[in-house]
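Below is one structure. I have some questions about it.
A protein chain is absent from this complex, but the other protein chains hold their places.
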Amino acid sequence: MAGLTPASLTADAPAPAVAAPRKNRPTSPWQEAWRRFRRHRLAVASGVVLLLLIAAVTLGPFIWPVAINEIDFAAKLQGPSWAHPLGTDDLGQDLLARLIYGGRISLAVGLAAMVVAVVVGVVVGALAGMSAGWVDAALMWLTDLFLALPLLPLLLLLMYLFRDHFKRMFGVEGGAFILIVVVIGGLRWMQVARLVRAQFLSLREKEFVEAARALGASKLRLVVGHILPNALGPVIVAGTIDVAAAIIAESTLSFLGLGFPSDIPTWGSVLRDAKDYLDIAPHWALFPGAAIFLAVITINFMGDGLRDALDPRRVL
Amino acid sequence: MNEHELRGLIGKVKAGKMSRRGFVQRMMAVGIAAPFATQLLVHSGVAMAQAKNTYKPTKRGGGGPLKVLWWQGPTLLNPHFAVGTKDQDGSRLFYEPLAAWDDEGNLSAKLAAEIPTRENGGLSADGKSVTWKLKQGVTWHDGKPFTADDAVFNWEYAKDPATASVTIGSYQDVTVEKVDQFTIVVKFAKPTPFWADAFVGTRGMLIPKHLFAEFIGAKSRDAPTNLKPVGTGPYLFREFKPGDLVTGVINPNYHQANKPYFDSIEMKGGGDAVSAARAVLQTGEFDFAWNMQVEDEILSRLEKGGKGRVQVTPGGNIEHMQLNTTDPWTEVDGERSSVKTKHPTLSDPAVRQAIALIIDNKSVEQHIYGRTGPATRDFLNNPQRYRSKDNPIDFNVDKANDILEKAGWKKGSDGIRAKDGKKLKFVYQTSINQPRQKTQAIIKQSAQKAGIDMELKSVTASVFFSSDVANPDTYTKFYCDLQMYTTTMSQPDPQLFMNQFTSWEVSTKENKWQGRNITRWRNEEYDKIFRASEGELDPVKRTAMFIKMNDMAVQNGVVIGIVQRPTVSALATKLNANISGWDNNTSDLSDWFKEA
Partner (left out) sequence: MSRQYIIRKILIMIPSLLGISLVLFTVLAMAPGDPFEELATNPAIPPEVRAALRAKFGLDDPVWTRYLHWLVAMIQGDWGFSFVSRMDVDKLILQRLPVTLIVIGSSQIIAILVALPVGVLAATRPYSLFDQVANTLAFVGFSLPTFFTGLLFILVFSIQLDWLPFVYRANIDATGWQFYWEHIKQSIMPVMVLGLFQGASLVRFVRSSVLDVIKLDYVTTARSKGIGERKVITKHVVRNALIPVVTLVALQLPIVFGGAIVTEQIFRVPGIGSLLISSMLSNDTPVVMAVTFVIACLVVFFNLLADIIYGWLDPRISYR
């Protein structure tokens, strides 16, 4: 193999970096990563905030037992007050209750869709990156196809084909949830796949991989133990961005009637409903916007922590 | 005021004992709007008054550019292909009909020399023909004269199925003959009380024979003039980008003196209604914005900017709820909502009555639509003389509970009423449109209080209103219990409008769900009255028939009116524009001007 390119001045150095902790201490690289992650203050703080956010949306209804769809015209478009800590919307519905309820959906959709996108993307990308030849060509054809699909007609088609089945199987909200996660995740994996494949193409020729291969590591071991950890950087970034994108995409889908029924609030849909009232009742848009931002920023900082922790070359 | 009194008054006007103005005022006093009072006179052989003239400029041009905003821009400019109002509105910059409907429902002459009446011999006594005298000295934008040949050509063009015109409905059942160079006669097979359809208003815009003659039938799509209109209207065509932009410049040879006022026109498309309202009311970037489907709350706040105002023009469009008479959940011979079935719970009149009682029209008006949606329970609201007075808005959840209780619908542990194991659970669908979703929320809440569960469903408008046979979510399939949308009434005559409850119009698999009776309600008496109205030449009797039809549909709980949907526009403060609820927004464009 080519070994004399400028990038390989210290040809064999990275390999021991991966293998070293394994020999010296009985900790796995993942345990090692967890140890490093805990040292990452910003990441840990973000994790705490995110947990609090999740706790708030799951336990919130017990502390703030206000109906999400109680219409009260006398109280419409009011700013924050004791009766309505986050104010009300144009039907006089309590925003705090709606955001608590919507947060569960938005966070669940965001995280689940991200997992789908990342898992599918990594699998497709890794397969393509490792196998080359016609498998690579076929998988990249599939990726190109998905990238080219026109979203709206496709979504309308999917809804038309599957909505009623899903509704029958999982109920109105459950069906919508599964469909949305599958749709968003299923339409966002291509970026991850292309990124992972590109990383793999480059990494599989690197010296430390060659070394491991020479030592007789199985292909799966090569991928999971050596190549993947080195390729995760962009994947983590893509994943954290996908969470935000999924939360917003959910509101677009619901807006198009392709997601949750219109009377079920989510962060994205509350923000969308509020937009025309931005100059009349700014609080209405402010809170869902802030909630999305908070979720996104914490998940991203955690992603950064994860990235630093998983970086095999980094000694923190 | 009954039929007899009315006839007496009309007689007085005829005999000259009462002025037309006096008659109209008497009519208005008893709730009959002026335009329809005048219509009563027309049908009874009295000449129509000249339309009021508010046009102030004393010379042509000098008004600078007119910038108007259609948040859905015109996508084509041949009026015979105009798919939606936006296309008709855009075509109307350049093309004109023989006569237009004004805001009060009066006919005003455009390319006609006069409006046909019994007195001037335009209307035959048997109701089977109309003679139009055309205005002389009118030229097309390219200088060729406008004559009776053009009018006859438009009939031939539109009625040919191969042309695939959307105006075919107005032309296929009539015959048009040229009498002389400036006279045509429209003949009907049967006595036709509503004669002002072909050549009038939205469907009457005339295209020039000399440019389209070669492109009749299957070749229609190849006509170069489809994309660069040559008409008789106030503006000459300049530029067209479908969906984005239409521009025109003043027609120096326009056939009306001192008109138009503006030197050029720019019709910009795209965007959404709220930002269009902002561009007129808040920043003044534009002079006019079309179809302000925006909550009144927002419009009122934007108006405070002082740059413009909102103008509401009544028309016949009605946002209404339909109650399925058939069973949407059982498939019979490959279709759900088949007329062979009966709705398991909605077939109980008590349930229908209860649903009417839980619809809070007043709140929907007050908190959602405001000026843009006056509450009503009727299906037929305008022209005002057709409005029934027997269907007051009755919102009363307690009464609904009471009725259901008495009819044996008992609340279960989940708070939902049931009888014989059948629960009052309904799927309530509509198209996606924010005010509609809010209306759904309001109705769902009061339904809950009456022990009725509603599952809200909203379908993208492009699917909901499509005629796609394969799709279960279209409104004509009505595969659910309740649905809500606006049905349009594009002419000030209810004949076509009221056929939505006749038995032969039932939407079924057999007619590919093209029938207009979506509720699938069938009633022999209704059918009989409708048939009679088609040939009834006595306007007073005919009016009574339409009111009766409305009452039957509403009182049987087939359909429940929610709010009227008048035409709402945003205008720059100084702009003076007459908008008609019965014609295109731009029907009176030649008369638009800015106050000094």
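To keep things simple, chains are lettered A and B as they appear, and every chain counts its residues starting from 1.
The working rule: a contact is a pair of C-beta atoms (placed from the backbone, for glycine too) under 8 Å apart; a residue touches a chain by one contact, two chains touch by 3 or more.
Quick caveat: nothing in here was measured; it's all calculated off a predicted structure.
Student: So one chain is hidden, and I want to know which residue out of A:Ala244, A:Ile264, A:Ala281 or A:Met302 touches that hidden chain in the complete assembly.
Tutor: Of the listed residues, the one touching the omitted chain is A:Ala244.
Student: So which of A:Ala83, A:Leu145 or A:Leu215 would be touching the chain we can't see?
Tutor: Considering the complete complex, A:Leu145 is the one touching the chain left out.
Student: Using the touch definition from the top, which of B:Gly308, B:Gly515, B:Pro539 or B:Pro566 touches the missing chain?
Tutor: Checking each option in B:Gly308, B:Gly515, B:Pro539 or B:Pro566, the one touching the absent chain turns out to be B:Gly515.
Student: Can you list where subunit B touches the absent chain?
Tutor: 69, 72, 75-76, 78, 81, 83-85, 161, 164-166, 168-170, 197, 202-203, 221, 226-227, 239, 241-245, 247, 266, 268-272, 275, 278-279, 282-283, 285-286, 460-463, 465-468, 470-471, 473, 475-476, 485-491, 496-497, 499-500, 511-512, 514-516
Student: Tell me which stretches of subunit A touch the chain missing from the display.
Tutor: Touching the chain left out of view, subunit A contributes residues 1-2, 5-10, 13-14, 42, 132-133, 137, 140-141, 143-145, 147-150, 152-154, 156-157, 160, 190-191, 194-195, 198-199, 201-202, 205-206, 230, 233-234, 236-238, 240-241, 244-245, 247-248, 251-252, 268, 271-272, 275, 278-279, 285, 289, 292-293, 295-297, 300, 304, 307-308, 311, 313-314.
Here is the rule we use: only the chains that are shown with their structure count from here on.
Student: Nearest whole angstrom, what separates the Cα centre of subunit A from the Cα centre of subunit B?
Tutor: Taking the average C-alpha coordinate of subunit A and of subunit B, the gap between them is 48 Å.
Student: Which residues of subunit A touch subunit B in their complex?
Tutor: Those residues of subunit A that touch subunit B are 69-71, 73, 76-77, 90-91, 156, 160, 164, 172, 255-258, 261-263, 273, 276-277, 279-280.
Student: Considering the complex alone, what residue numbers of subunit B touch subunit A?
Tutor: Touching subunit A from subunit B are residues 274, 294-295, 297-298, 301, 363, 366-367, 432, 434, 437-438, 440-442, 444-445, 455-460, 463, 471-473.
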